[in-house]
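For this depiction, one protein chain was excluded, whereas all remaining protein chains were kept in their positions.
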């Protein structure tokens, strides 16, 4: 995937790691605006997102536009030397839209209307919403095309965050059109949806509805297609807005910001539509492994455009406000987690939001300028980080280079988490179970679509690829045949793109490469465990077991309890020039680590740095090595070579990292 | 209850224990159909249910019928020598019905519409649905009246499984008609419903609604009548279809299949409408006591028609797919549980479904021919069982003969589980608390309506008969007076058929026979226990306590803790020629067993076989004794007489049962 011209221009304009946040001055009196620019300068701000919730102010009545205040905001920024990511303002329509056109309101599967009063209260298929949104985007584009502050277009905002799908009658019409497009003839749809079951045969597309609340499990293929449709529909909104922007301002890059690792949108389809990927990250400081989940997300989002620099578009300077109990970040934790994003490929660190709101639903979400003002730990940490990042221009544009690919496919995610399955399984849990030990082992990985070219990777890890197209199976098989290594965990390769089972013994399309056949699943009870012996060590596992019949694979682990005692739990199949592993349960983390160590060693995958202390993350971007101490205590790290720390200038072969400390190292050439 | 002619003819046609499953060939290409018949022969299949979800295929458009494919299915079966239980196909209307007539869709109490996309999406009171359903039934009956495969009509399918009741406006109209029929005058309804409370008096039947979501507890008598109405309404559907079938095919028996022991339908009213009782049984292999709950269900369903052979119409060959985590059956467990049904009176063992679906909402429900094909444990076990059952023709038509009756009355069940009660109590829990120790003691029991003739029983057990008509009280009292034994547990005899309290001290209509009076209840807190001394032993109890004032009864157990310390917890009243026991709490299982042992001993009730090892179930049908080893280990059972095993031909006075093993014994006459 080539980096777009517009993205490169944007990168060159910012020149270092971009730093800033959402800037919503409309919430504040004019006298505060001047202070904002002054404080931004103090904090080293280079980029802010503006206008995200501006629609009701720029268009207070239908068709009656008032851009004066926004002109001023952009002028101030330009004057202060701060670049603007200008929102298209369509994420939250004004109350008048719902009053005049109540049919624009979204509906839940059970028919509940989602009313105004919060945000995102629109049906993404509504022609009325679209018409009003595009008129606004055009006005904005035309008005600000030449504005010196304009550096980036921020299209929409957190698509699908609160309204993952709409089930209203407008959505039903759009869904039918989408299906007509996909299937052409209703008989094709009947085949794909297995409608001969439960007397669901459709005689006409017009009989089809969104999967609204039904007496029991709705048709899974209908639900799967509705998930696809919902993602596509929101992507269509982005495309429509982008088309306007491209027409008026062809030189300005576009982005949108995505919410934390979520099922709603097929980001592989989305990523090709933006010039720069934007991500909003909100790890929970109450969770001691939050940085691992964050790390997974960063690898996902960096991989979306093949490792091109991405923007951490939102994070919290301190606590958020939307969990039941919202932890503060410990001293140094915001800095650490910001550097983690950079260490994993981000070229920007932005916050929600610049100035903490005094009113509204997010007033207890921390801001860079807190309620208590600038004489606060939060603002001090913000300012210190700004200075550090401003001096880190060398990092901008560098990229990591990983040998391991973790597979993620939204199609499969959607299908996996449908109901009426052998067991309730979660895609993120499955990813984390495999990502965690890689992270702990200091091994960098990309998170990729399974149909892409895998030849750059030594090891491909498939945590749980329930839905598997034949083409995907061929791609994975080829990878092994050509000498690659493959680790597949249970309940992969089960169904095709229409959620129809690959018959003949699971996982039929992968049986050849894995050298085995599975006649039946044996999921474990909630909370139950099972004994296994893996690679010679006893361990516990949970969640799943199943019967493996090896057809060429060697057995390297067995179940030691229950009806499957003595049967294989882990196999390895030498195939072509490579090897394919298969894991039939979910071992505890220590055992997963042992397995990952073995598989990566075989594949010749090396950690970024060997022998790291526990809790220390190491990553590499180009010639720079990052060390991130996620512990609350000091640690020492011996380096294989003397290096200079970009942040301190110090040069040594041993680094002492304070609690939550960071080092950005460049080996000293001798 | 006499066995209907049609049922006898059906039994004679099958000649042995029927064996088969739901057969849905429409899901498969024609080339598979031939293989199906071949495999059915291999597996010993004698009976399959066909067409259950056929409506959308035989009537793809309103009034446009296409029976060709179904003709072929039946022809194939006839040719293969497999009898067909032909569904009336009305369980799941095609999508066009909802599109043309949205008013046929059912609604929940809160107004949520239940849309198409799954199955059973119809309002049972809808005249439009009924008209379309009956037209279809007539077509089917006329077309297949003379078909050689037709052995049984399968009316509807799992009535009330997903839509227990409908609250829509059509249902409101029907409910009013039902009430007019029941009460004649609205003043009678006002009296029955106690509407002077909370200002609920109705001036006209037209003011009455289903018990839709209300600000707080809805009128309990209204809810009770609505439960009756809902059961009656679905029964009316069955009756209407049956009337068509009887007219066209008077010789063909009818059945319907019921879901696992559920509150929805008053099966005592339903059972007289079918020629053969059908039951779908899905015990959870993750539950170590699943066979006890299954055993209770089998006794319920066998007792519905007074012990006449019934059909296990559905069970899973291996795992199901609708629990959060779906256990596989252990090796031998499917066979054991199949034989359990036979041991408890079934003359047929059928599965859902013949061939495991590749698509749709039940594709992970196991099938007799699994996804992995015939080279699987599942298909091998299916085939082996088929052979065993085919050779067990002697068993068909035999019946058990039990001395103990457990009382179950759906009217009381509905009323018991209404809200705003002294404590949340569950009918099935109450049944199991009493059934479990009987099961463990090897004592067979019937589960009967309390108004029936009880003279054949030595002991009648009343776990929790909250709603008690005066006539029922008289029946129970007479039972004791005439020398029978009676065990009644707490919160029985509290209200009349309109959920109005029998005044004067609980349980007023049973006070005479029990020899006591209860002035007040003292339910225990969630999770709390209370000490009791029962029959000389200390034990713990939960859930309930209450103050008993003996009026003739002897005290055989007392509370030892709390405000009731020293007060009676268990009494026995010698009354007439019998004895009536009363239990005022829920003792732990061991203490319940002690109590059951004492009460059955007094009543002269004998176990089927004495001194059985724990976990071994013994039942009797006619001259045959069944031994079922529910343990995962081998056990030896000494018999009081040498016997021949129908399954092995072996003859001895000691039987060794392998893990999950079964023996069908006939004592050797000497």
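We call the chains A and B, going by the order they appear; numbering starts again at 1 in every chain.
Criterion: a residue touches a chain if its C-beta (ideal position, glycine included) is under 8 Å from a C-beta of that chain, and two chains touch if they have at least 3 such contacts.
In this text, all values refer to a predicted model and were calculated from it rather than measured experimentally.
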Selected from B:180, B:481 or B:517 as touching the chain missing from the view: B:517
Omitted-chain contact residue, chosen from A:37, A:128, A:327 or A:474: A:327
Selected residue (touches chain absent from view) among B:500, B:540 or B:598: B:500
Touching residues (missing chain, whole complex) on chain B: 110-111, 193-204, 206-209, 211-222, 420-424, 498-501, 503-506, 517-526, 528, 547, 563
Interface residues of chain A (partner: the chain not displayed): 24, 26-27, 53-57, 60-61, 89, 91-96, 98-99, 106, 112-121, 161-163, 286, 318-319, 321-322, 324-328, 330-331, 356-364, 366, 370-373, 375-378
